[in-house]
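Note that one protein chain is taken out, while the other chains of the complex remain in position.
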C-alpha cells in the first residue's frame, strides 16, 4: 500500500517537474503551467500599476486587493511545489540539495516575489510604516526575474551588449561627449549671453541637449535667441546621427545574437538529443 | 437568336471577370476598373474624414453627401457585377457556388461596404439614433479590406510579422518591460517623492515613458526634479534603442518578405505559365 | 590679324567651355568657376531667407539688396557666357543649336534664375504689386535646378525612388492606412466620446496621428482620456515602425544607388576613356 502510494507520488513529482522546469521539457515552447505563470506575473504588474492610482474607485481597489492576494498565494504555492519537484534534478536531491536550491538566484527571486508582502499583509498594523510598503512595492520588480526564466529576451539583452562590446562603448563615449559639448555651447550662448534660467548652468543645459539629441523634444526648454537657434539647428541636424549610433550598434548586435541562437536551436533539433534530462523511476 | 445572345453575354462576363479579378488577369498590375475602384475607396475615406468635420460649410456638406451616395451606388453596382461574373471561377459556379462566394471574407467586406449605409439612408428617420450612425461610420473601415484585394501591402504586413516571429516577440517583451520599469522609476522619483500629479501612479507614468521612449515627447508630462531629470536622461539615452528594436526587426523582416516575393514573381514570369486560370468558351 | 583674333577667341571659348560644363571636364570634381557658382546659389538662398525677415535693420537690408543685385548680375553674365560657349557642343552649334539650347530645362532654369527679377527691379513702380514680388520670390527656387547640374544628389533622389519602386509604394500605402486608422480611432475615443475640439473630426485627428507616428510630437494635440492614452500608447509603440518603413526602404535604395554609381565611376576611371567630349582646334 505505502509502496504503491510512493510510486504514485514519484510519478506526480516527475510529471510536475517536466511541467514546471523549461529545460526538462522535451519539446520547445513553454508548458501550459508556465504560460499561466507568465500571465500571472504580467497580471501582477498590471495590479501594481493600478494599486498606485489615487483616483481608483473604492470598490475597484477592493477587487484589486483580492486579486493581489490571489497572485501572492499562487506564487507561494508555486514556490512550495518547485521546492518539492526540484528533487528530480540530481544537483538538488535531498535536504542538502534543497538548501542549495533555495539560494539560487531564481529561487530567491521566487521567494522575494511573495513572502515579504504576504508577511506584511498578515502582521502589519493598519497604521504601518509607509516606507515599508514602498520598499515592498519596489521588491515586486524582482518578478521580472521570474519572467527571465521563461522568456529568453532578458538573457539575450546582456548577450547582445557583450557582443557589441567595444563598438558600443566607443559609440556611447562619442554620444555622451556630444551631449556635453552641445550643452556647453548652449550654456554659453543662451545661459551666459542671455541670462535664461533654463540654460543658466551646464547641468541644466544637459537636460536640453538630451531632449534634443534623442529627438524627444518635450518643449519645456528650447533656445530663443538667433545664435542659440542656429547652434541648436546645427547640433540637431549633425548630432542626431551620432547619438543614435549606440542604439543602432546595439540593435544590430541584438538581432545577430537572436539569429545565431535560432540557427543553433534548429541545428540542435535536427540532431537527436543524446541526453534528455534526469530520469527517475518509482 | 437566344443562343447568340447567350454567347454575347458569356463573352461579356468573361471580359468583365478578367477585368475585375486580379488573379484572372494575364499581365501584372491592376486593370483600369480596379485602379478606379482603389481610387474610389480612397475617395470614400476622404469623404468620411470630411463628413465628420463640424466646421464644414453647409453647401460643401451637401456636395459631400452626394459624392458619398455616388460611391455607395458604385460599390453596390460592383458587388452585383462581381456576383455575376464570379461564375467564371469553377469554385463558385451556379447558385450554390454564388452562395459560397457570398460568405467569403472579400464578398462580405464588399457587402458591408455599401449595404448597411444605403439601407440607413433609405429608411432612417431624420431624427434617427446617433449611435447607429456612429456604428455605420466605423463599418466603413471594412473598405480597407477592399483595398487588400488589390494592394498586396496589407497581406505582406501579416507575412512580415510571421517572418520576424519569435525575434519580434522577444524584442517587444524587452521594450514593454523597459517602458514599465521606466514608469516605475519615475513614479517613485517624481510621483512619490515630489507629489506631482502627472506621475502620481505607475499607470500615469506609463504615459510619460511611452511618450519619451518612442521619442514622441508631446511635452505635456516631463520630470522637473533633478533626480527625475537624471533618471529620464539615462532612460532616454539608453532606452530609445531598445524600444526601437521591434520596429527595426519588423522593418527588416518586411523588406526581406517584399524582396523575396519580387524575386519569386520575376521567376514565375520567366517560366511560361502552365495554367492561367479558368477558361470559358461561348 | 583677324585670323589671329579668331584663334584667340576660339581658344578662350574652348577653355571656358571645359571650365563651365561639368561633363566636358576631363578630371572628376567641379571646376573652380562651378564651385563658385554653387556657392553663389547657396548665397542667393541665404539672401532670400534674410530678405524676408521683417526685423532686419535698415542698413543690413540695403547691403542685402546690393548683394542680391550682384548675384543677379553674376547669373546674367553666366547665362550669356554659357550661351556663347555651348557652341563647342556639336548638338548646339550655330544659331539653330543655340535656340535648341535655350529651351533645354537647365537653360530655362538659368534664365528664370535672374531675368524676371532683374526686369522687375528695372521697371517696377515703387508701389508695385506685392503678389508679383511674391511670385518672383517663389521663382528663385528654380535656382535649385542650377545646383542639380553640379551636385548629382538631386538626380540620385529620383533614381533612388525608382529603384525602391513597388516596395516604396507598398510601404507608403501601409503607412498612410495606419495614419488614417489611428486618426479614426482617436476621433471616436477623444472626439466623439469626450467632445474635444482637437479631435472633433477625422481630418483634425489626422494632424495628431501624423505628429505622433512621425514622432515629431509638437504637443499641441494629445489625448487626455484614459482610453485615448491607452490607444495612443499602443498606436505609438506599434505604429512608429510601420510609418518609418518607407523612409527606411528609400534610404537603403538611395544608399545602394549611390554605391553602384561610385563603383561604376571607378570602373570608368580604370578604363582609358575612348571619347572625351567635343574637341575643337584653333
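Each chain carries a letter (A, B and C) given by its place in the written order, and its residues are counted from 1.
Everything that follows uses one rule, which is that a contact is a pair of C-beta atoms (placed from the backbone, for glycine too) under 8 Å apart; a residue touches a chain by one contact, two chains touch by 3 or more.
These numbers were taken from a predicted model, which means no experiment stands behind them.
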item	value
Residue of C:87, C:219 or C:241 in touch with the missing chain, whole complex considered	C:219
Contacts of subunit B with the absent chain, listed as residue ranges	215, 217-219
Residues of subunit C (touch criterion as defined above) contacting the omitted chain	45, 48-50, 52-55, 134, 138, 141, 144, 147, 151-154, 156-157, 175-176, 179, 206-207, 210-211, 214-220, 243-244, 246-248, 250-251, 254-255, 258-259, 262
Interface residues of subunit A (partner: the chain not displayed)	166-167, 170-171, 173-174, 177, 180-181, 183-184, 187-188, 191-192, 200-204, 206, 211-212, 215-219, 222, 229, 232-233, 236-237, 240-242, 244-245, 248-249, 252
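Everything that follows uses one rule, which is that only the chains that are shown with their structure count from here on.
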item	value
CA centroid of subunit B to CA centroid of subunit C, Å	34
Multi-partner residues of subunit A (each touching 2 or more other chains)	215, 217-219
